[in-house]
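Before I ask anything, let me first share the structure, which is written out below as structure tokens.
Not every chain is included here, but those present sit where they belong.
Labels A and B are assigned to the chains in the order they are written; within every chain, residues are numbered from 1.
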């Protein structure tokens, strides 16, 4: 992919992630600045955790565009309100694109840090998914990620495909493209056909274990 | 400001932050040790996140006084109970002073780390505000910060004033004093006149977006 189109996709993904945070915040009687912070945490949270675990400078410190894009997302929400969500399918696609791109960025940065491949997949998944978890924790909900649809698992799938392509010596740019498309397609297909993982049934404890005691 | 008065203000701010955590914890059927931890998280949480993002040794590891001050705050709560909150306005002032001081400390440390000025303002805001967010997350509430009054925004205002003073070559000590006073005054004025940011109205989605699917 060309550098310009990557920057564009990065901004679209950031925008979609921020919108998802701002929209969920709007259900919780939160003020404009709070909505901005939650949008921001959704957009940059995953990448920040990755960078802290890699001991590199958090990516958003090096480029103001993530803070600006979140500001644009808040402005768009305030201006267009419900109208914005007529483009719900478009936002969903942006979100899936963001997920794909962020996952690949996470994997690439982890490879550059010399980590084993399974750790790279974990870091790609964190980059893509952790922002949504932080959003839900801040909004006092059980993270949606744990309850519905295929989300973090799409990142894992993309990561596995990445290392299969890598194993067969495909050029890096092709590998990245195929892996990102895997993430995006997994998301889109899971949504279209309502594919979900099985729910874990409650397991009751008759005796004492950690959580009864702790 | 003299070093001695800064240490005093630092302890007063820590004390007020810890009290705020302990008091909110008392509403949730939490034991003494839990209250201590929540008070501590409120007092040192923001600075710890800042130091982790800057890759410097967390400030509380270098000086036991933050753990001790939180212990004093717990003791004061246990001994004086409701009587402590007759001095509610005094505690509010300590809290505002702490917010001002912590914001400036965050900005100074970030300047020393060579970060661009807008990142320094973000780090100052994190230093001042993130402790309260951690407190509310641990107590299973939507952070008050997002819902009421001017809090994090006071840190942002102080940060902007800091860099305006800096731009006009004011001496560092004067700059710090003016910026800290900006934070404190913004808090006090916002409280006195019940100034709040507008609440974000719920925006419903008719189509699929991230949070419906994730």
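Here are a few things to note about the model shown:
Just so it is clear, a residue touches a chain if its C-beta (ideal position, glycine included) is under 8 Å from a C-beta of that chain, and two chains touch if they have at least 3 such contacts.
Since the model is a prediction, treat every value here as computed from it, not as a measurement.
Assembly remark, whole complex in this entry with 2 chains visible in place, copy number of the identical chain is 3.
FYI, only the chains that are shown with their structure count from here on.
Rounded to a multiple of 5, the Cα-based rotation taking subunit A onto subunit B is 120 degrees.
Note: centroid distance subunit A to subunit B, computed from Cα atoms, is 28 Å. Within the complex, the subunit A residues that touch subunit B are 16-17, 19-20, 22-35, 37-38, 48, 52, 55, 58, 61, 64, 67, 77-78, 81-82, 84-89, 91-92, 95, 132, 137-140, 144-145, 148-149, 151, 187, 190-191. Residue ranges of subunit B in contact with subunit A, taken from their complex: 52-53, 55, 115-116, 118-119, 122, 133, 137, 140-143, 145-148, 152-153, 196-211, 213-214.
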